[in-house]
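Working notes for the structure below.
What you see is the complex with one protein chain gone and the rest in place.
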Amino acid sequence: MSKKNRFTRRSFLKTSGVATAGVMASSSLLETLFSQAFGPLYAAEASVSRLITACGICDSICGIQGTVKDGVLKFVEGLPGDLHGGGKLCAKGKSASGFVYDPDRLKYPMKRTNPEKGLGKDPGWVRITWTEALDLVAAKLLATIDEHGRDSILLLSRPKPDIWMRFVNAIGTPNRCDHMDTCYQVQKIIQGKMFGQRMFGHDLAQTRYVLSFGWDMPAKGKNVYARTCAEGMKAGAKLVFFSPFRSATASIAHEYHTIRPGSDLAVANAMINVILQEELYDAQFLEAYTNFPEYKDAILAHFAQYTPEWAAELSDVPASDIARIAREFATTRPGIVPSHKKSLGANYANGSPMQHAIAILNILNGSVDRPGGLFYQRLPNIPSVDAIYPPPAYPAKEGTYIDGKDRHPFIKSAGQGMWSTLADGLTRVHPGRIRMAIYNMYTHMSMPNCKEAAAALATIPFSVVIDTLPNEVIELADVVLPLATWVEGSDITQREYNGRYPQAVVRQPLVPAQYEAKGLGNIAIELGKRAFPDYFKKADGSWLSMGEILDEKVKRAGIASSFSEFKQMGIWSDPQPFVPKTTFPTSSGKLQLYVKDFADKGFDPLPFWTPKREEPSAEYPLYLVTTIPSVHRRNSTQNNRFLHELMPTNTATVHPDLAEQLGIEAGDMVRVRSRAGEIALPAMISPTIRPDCILVPHGFGHQSKLLTLAYGKGVRDGDLVPSQTMDDILARRDVGGSACIMDAVVNVEAI
Amino acid sequence: MNEPLASDTELVRWARPADAGGFPEEASRVLAMLGLALLSDPTEESLAALREAATPPVRGPLGVAMADLARAAGSTDLLAARVEYTRLFHHPQGAICPPWECVARDRAPHLMGPRHHDVVAFFRRAGVEPLRGESESADHIGLELAFLSLLASRIAAGDDRSALFAEFWSSHVTSWMPAIARRIIEESRIELHFATGRLLLEAVTLQFQPGVHGYGALSTSAQVGRSDRWNR
Partner (left out) sequence: MPRYGFLVDLNYCISCKACEIACKTWNELPTDRGIHRRRVVDEVFGSGQSVTTYSVSLACNHCERPACVAACPNGALSVRPDGLVVHDKTKCAGCRFCESVCPYGAPQYDAVEKVISKCSGCFDRVDQGLQPACADTCPTGALRFGPLSEIEREGVREIPRFSNPNRTWPAVRFVSRER
């Protein structure tokens, strides 16, 4: 409570007579209490307001209209006219109030008073003021840098917002790690070189053919993709889906092929071969806009080895189907081969060549940056905070890269950080090097081999946790800072997934941040002021503030005269016509089928067939397949009461043939083992999975006891997924550094 | 254990106007002391107010429990009291006594939910709002007790709110406060919270026995005696 507010309330109490009634001896008692408890009656009846904001569940960032009744968030719905949401929302976005009013939320800053850490040790948490918490973290940060160097600080955080990155850059550590190797990293590296841009829009609404290798966005309930894919299909597009698991995407697909896990690359390469041999590609497009003419002979020779018959052996997809679909796809234009993070890129050791093959198929169709194809998003020109308020030069990021990414030429420049090699770095390569960790909305639950990761993170002597919920890493924390949820945040969001023209949607608090939670931008500024003041001052010497930063951004982007005006507007568009590109942002201005940069650094310039890391053996005869359920977002939504009710726990899906072999019935417990670890969970028997696979949904198995709903429900697929080392990645010449989050083989037994 | 009915607790009787046999000013002080002890973690200011709160003495077992709490507030170490408050009510690895009625009574509790709205409706009938800026759900134990204290102080000033008091008591006190009081008593590691739990248990379960005059004859359903642990 601010002093000003307290004064106002006190005045109210005096004038209204609330506290004076009946007070004789204990006036200080009653007044002390009532001044903290009551305010004047502010409304004779319930007030209803409607505000526009932007969803924060996934990177789609769909536009939202929220209804707030009597100060309480009641309902959210889609924002009409929004390029992403299109007036619709998914189950996760619709559950917004479940995040805000979760009783388990972190509410106040706290610090540990018992320096002894460990299982069964009471941390002696005590609530502290924000001032004390920020002073403590800043002092510890500076002392650690002083004693052990900038590279002794590890941040587990996303690179947003940009003011947070200013804080990270001011620390100057090379060790900011996010989950990108389990996510987009492969796409970013491959597409960055081939197209000169890392991520793409997908014009599914106008396409005529969707060829999906494990791209499972409809089944993940992703509104923007599901909606536009359905629009395209209603206008006549065909959807062909390859996956070992018959998900909801298979349900709506025209054609579904139950492919052997990790063999999609064989099918894709064979399709490229058919298209090249039969010259079914868009010759004009290849001639004008790609390096195909320059490397034609090498490309033809390379793919000639990959025949449909060869691919059929590896994939269980009939050769005739492979050839037929290749012909259909190449001649049905515009067509698209969509891809999205977990859709193969991060799943297997051959994720990089697979992503390369997907890109080539899109180029052969001639649909890149054409209506109905992959397109370069048209984004609003929102300046970064560093462009508005130029900072002093940042310290160089030198010293130990704890995840080893500096040994890999492409991962280092992608600048993200690795989950899959972190445990190896912390415990074997550089033990004891990291002295302080700051966690922002991450836990080891999203890392391969969670147990090993948890043990590795526990070796770090001092930890700060910035989160909305008491997730698993709270066990390691010395200081806890409560974070505002996306429903309570402020930002300017652009339409990255479907930006056919520039559009921005405001993010504004539907309700004030509950308790003492603060947004990450404000936390960055407050920590920055204390630790690195020179980076958090404007030219005139005054401090940066979030309000001013947002004002300047909308002003300079030409969106509005101030952020508060943008809050009223809610949505801003510049509906300029879509003009297809004729030069592309690569070094040569042309799309790169053959990537010379890869060859120059000793990696494959074209997608070579590479098997997945692990193939079934006598000991581990089955493939592990994992999936993200439509009603959850990874491991962050299991404690939301709406989503928890829909899906509280996970079960293993087992094919009826395998169930018979194991002698199990629906609901029986099974133990699933890999070389990394084991889990036990109930089986669900269904022909929607291949008989040589077992399917485990991701995101369950929370270990933090304060997640009242989620604690102890289900198991972690990550316990089955082996971690890896940078040596492993370099040995297989993996240009994108896939985390191999599905690349495991297992055995299953009835319990 | 059968909880007493709303109408037969001693404190509800106290919250009647003086001319109807009540002691509303004393009821207000009992409840204010509890509200202050439970609303948020201890500060110098709140401990000072608690120290003074038992003077002048209040009659009967409630008065004894108040005096114990005042004494505990006078002797506690502030940091220890704050750590203990956090451990009991806001521990990030699992609070022992989450202080919200919804958490105690609902299987899928949510703050700012039906319990909050119901309490707010009561607040408004008395012409006040829970402080909005702190975004605390109104079914927080400290706010509920503060509200009862407010009603009692109104009654003491001649504004008879005893019907509203009794209605709130039966809707929002009897169903969960005895249980959380016992839990606080069982789990507390310092005298401040032990004494708080004990005063709360007395306040919400102490039965009024008609026909018996004099407070020594009152019985408590608490069955929790003073512990020797902290006797000095």
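Labels A and B are assigned to the chains in the order they are written; within every chain, residues are numbered from 1.
Here is the rule we use: a residue touches a chain if its C-beta (ideal position, glycine included) is under 8 Å from a C-beta of that chain, and two chains touch if they have at least 3 such contacts.
None of these values were measured; they are calculated from a predicted model.
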item	value
Residue in contact with the excluded chain [from A:A599, A:L646 or A:A731]	A:L646
Touching the absent chain when the full complex is considered, from A:A250, A:I571 or A:L624	A:A250
Hidden partner interface residues of chain A, rising order	74-78, 86, 88-91, 93-95, 97, 218-219, 221, 223, 226-227, 229-230, 233-234, 246, 248-254, 630-631, 641-646, 656, 686-688
Missing-chain contacts mapped onto chain B	106-108
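Operating definition for what follows: only the chains that are shown with their structure count from here on.
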item	value
Whole-Å separation of chain centres (CA-atom averages), chain A against chain B	46
For the chain B and chain A complex, residues of the former touching the latter	24-25, 28-29, 32-33, 35-36, 39-41, 45-46, 48-50, 52-53, 55-56, 79, 82-83, 85-87, 90-95, 98, 100, 102-103, 108-113, 116-117, 120, 123-124, 127-137, 142-143, 146-147, 149-150, 152-157, 159
Touching residues on chain A, where the partner in the complex is chain B	1, 5, 9, 18-26, 28-30, 32-34, 36-42, 70-73, 97-98, 100-103, 106-108, 110, 113, 122-127, 470, 474-475, 477, 480, 511-515, 641, 644-645, 704-706, 709
